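Removed: one protein chain of the complex. Kept in place: all other protein chains.
We call the chains A and B, going by the order they appear; numbering starts again at 1 in every chain.
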Amino acid sequence: MNSMRRLPRWLVGGSGILITTFVFIIPFLFIITMAAKGEKEAGQLRFSWPENFQLWDNLVEVIQSRDYMLVRAFVNSAILTVASVAGMVVLGSMVAFVLDRRRSKLNPLINTLVLAGLIIPPAVVPTIWVMQSLGIFKTLFGLILVEISYGLSFTVLTMRAFVATIPREIDEAAVMDGAGPLRLFFRVIFPLLKSVVVTIVVVQSIAVFNDFQNPLYFLPGDDNATVQLTLYNFKSQVSTAYNLLFADILIITIPMLVMYILFQRQIVSGMTSGAVKG
Amino acid sequence: MSSSVQSERPGASPVQALPVKASPTRRREGSVQAARPSSFTKRAYPLWFHIPAAVIFIALFIVPTIMSFYFAFTRWTLFEATFIGLENFVMFLAEPGLIGSLGHTLIYGFSTSALKVIIGMALAVALTKPIIARGYLRSVTFFPVLVSAVGVGLTFKVLLDQYHGVVNQVWTAIFGSDGPGWLTNPDIALYTLIGIDVWKGVGLATLIYIAGITAIPNEYFEAARVDGAGSWRIFRTIILPLSFPATSTVIILSLIGGLRSFDLIWATTGGGPGFATDVIASVIYKQYQAGFYGLSTAGNVILFIVVTAIVYPLNRWLVSKETTL
Partner (left out) sequence: MKSHKIGPALVATAVVAGLALTGCGSGGADGTDGTIELSLLVDKSAQMTTMAQAMADGFNASNQGITIKIETREEGTEGDNIVKTKLATDDMADLFQYNSGALMAALDPAGTMTPITGESFVSNLEETFATAVTQDGEVYGVPIGQAQAGGIFYNKKVYADLGLEIPKTWDEFMANNATIKEAGIDPVIQTYGDTWTSQLFVLADFNNVTKADSGWAADYTANKAKYADEPAIKGFERLQEVYEAGYMNKDFASATNSQGLQMLVDGTGAQYPMLSFVIPAYAELSDDAAENIGLFAQPGDKLSDYGMTAWMPAGIYIPKTTTGDKLEAAKKFMSWVATKEACDVQNEAYSPTGPYLVKGCELPEDVPTAVNDIQQFFTDSKTNLALEFLSPLKGPNLEKITVEVGSGITSAADGAARYDEDVLKQAQQLGLSGW
């Protein structure tokens, strides 16, 4: 750490902060100022400081609206996100592990299905028929399974890239110690995938938490609302309450941001686990 | 498993469907691999690991998808379906705006993907260095990924408004004249959308790159520094090749995402003005909205073919590039 090196580092950091401030912060400032305005002022859709700063009142109104629908939505979304992300990570990483390690005639088929899952948009009505025949339509459990099936492709694709970086010597050592496949995978391999697991958890949590199409069709009804559906409370064809809409956007974005900030430390700590791989 | 299978290293096949192979460690263990008995593979990597995922995926994705593909050959009102052969495909391909929207889809898919690869890599390299305010910068660049498409679309509609938007207020202050209609001028609206898409999505690419770069064993960097390599050489000889799995992932994911892109376009311009930012996915959606369910399903099949025709060869190319690295 000599002073020669510190200069460009400051430069990189300083200019980075400057650029990101313009490119990334201004839109967020807009969201916050909109969320703090009165309904009439917000309806003009201008980028300006609120004449009357009423962020707190708006947040309270959003939370209370439609009989605390947002609170119920948060509970539903939390259960949905945790359960389906856990499901897709565990099941998807098992597939990715065997897919990478074992050369089998199934592999081309699995690879095709993974690509298909990424490319083909889901078919709503036939999915409802299947769910009805299984008796899981309009249940949170059914929606969790749907989210898992839609998230598997991304999980397998991303996970596999990183399974490949773990040396097989580790597998062999574990098996020699008497580990079965489950113990080998969950106790030995899975912990080594920490940085990618965290990445996938972050990405998929956002996808599920922000999803509005699937809850809309597969789990209809106000009691079952998820957070994205609450946006519709403030948005309509004739009159949109933009201040409340943006206050809602702010409220439902913050939990994800907190999650990201917490998890990104884990990604950084993945650096130390990288040493094992040498 | 046949003996020919055992004698090959699983990772070395040049025709893997997904570009997810390269690793520095892998190459050093070929001899161990070749000597491994197949019973080890069977015992340590049982195929039943696929089953739980497969059951859910097949029941809730593959079965409905196959059912819906049947409807691509029907005139389907949701209430009844009349078999009409290939008529939907003919009609979809004869759609007046189709050629235009196909062009938009390709421009959109390739530009967003390329920009996300380049900017994402640059940001990730910067953000894995011990620079000041690193946590802040990581959070700030990732925040757009978290905001819903509706919020992003509305925000940029306002900021980029031709007469009242803050961007054009700055423009007028500098150039003195009215700024361009970023989202209302049919000649530039698509490129504005590409910019917004990159703004929203680059945080994800950066995250994957950060995970990829942090997975590179430190020994490589230490060895390079002992050799006296500069930043550029470290980037060229270590980061670039060793984060190639991450690059492949970003390319494939962002290209598929870009070619299928819909949410953000719909929330921002709705495919307009007129049809100036229509992509295949928005054409399909409009047909779905209009109740042309068979036709829109046929469109999905066509989109699937288009995306596959682009992604599959690209994928093979990425794999072959990987093996030569």
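One rule holds in what follows: a contact is a pair of C-beta atoms (placed from the backbone, for glycine too) under 8 Å apart; a residue touches a chain by one contact, two chains touch by 3 or more.
The model shown is predicted, which means the values in this text are computed figures rather than measured ones.
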Residue among B:P144, B:G181, B:P217 or B:G257 that touches the chain left out of view: B:G181
In chain B, positions touching the absent partner: 58-59, 63, 66-67, 70, 75, 77-83, 91, 96, 157, 161-164, 181, 183-184, 186, 270-276, 286-292, 295
Residues of chain A in contact with the chain not shown: 43-45, 124-126, 128-130, 132-135, 137-138, 216-217, 220-222, 232-233, 236-240
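Just so it is clear, only the chains that are shown with their structure count from here on.
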Residues of chain A defined as touching chain B within the complex: 9-10, 12-14, 16-17, 20, 23-28, 30-31, 45-47, 87, 91-92, 94-95, 97-104, 106-108, 110-123, 125-127, 129-131, 134, 145-146, 148-150, 152, 154, 156-158, 160-162, 164-169, 171-172, 175, 181, 184-185, 195-196, 198-199, 202-203, 206, 210, 212, 228, 231, 235, 242, 245-246, 249, 252-253, 256-257, 260-261, 264, 267-268, 270-271, 274-275, 277-278
Contact footprint of chain A on chain B as seen in their complex: 1, 5, 8, 10-11, 13, 16-18, 20-26, 29, 32-33, 36, 40-41, 43-47, 49-50, 52-54, 56-57, 59-65, 67-68, 71, 78, 126, 129-148, 150-152, 154-159, 161, 164-166, 199, 204, 207-208, 210-212, 214-219, 245-246, 248-249, 252-253, 256, 260, 281, 284, 293, 297, 300, 303-304, 307-308, 311-312, 315
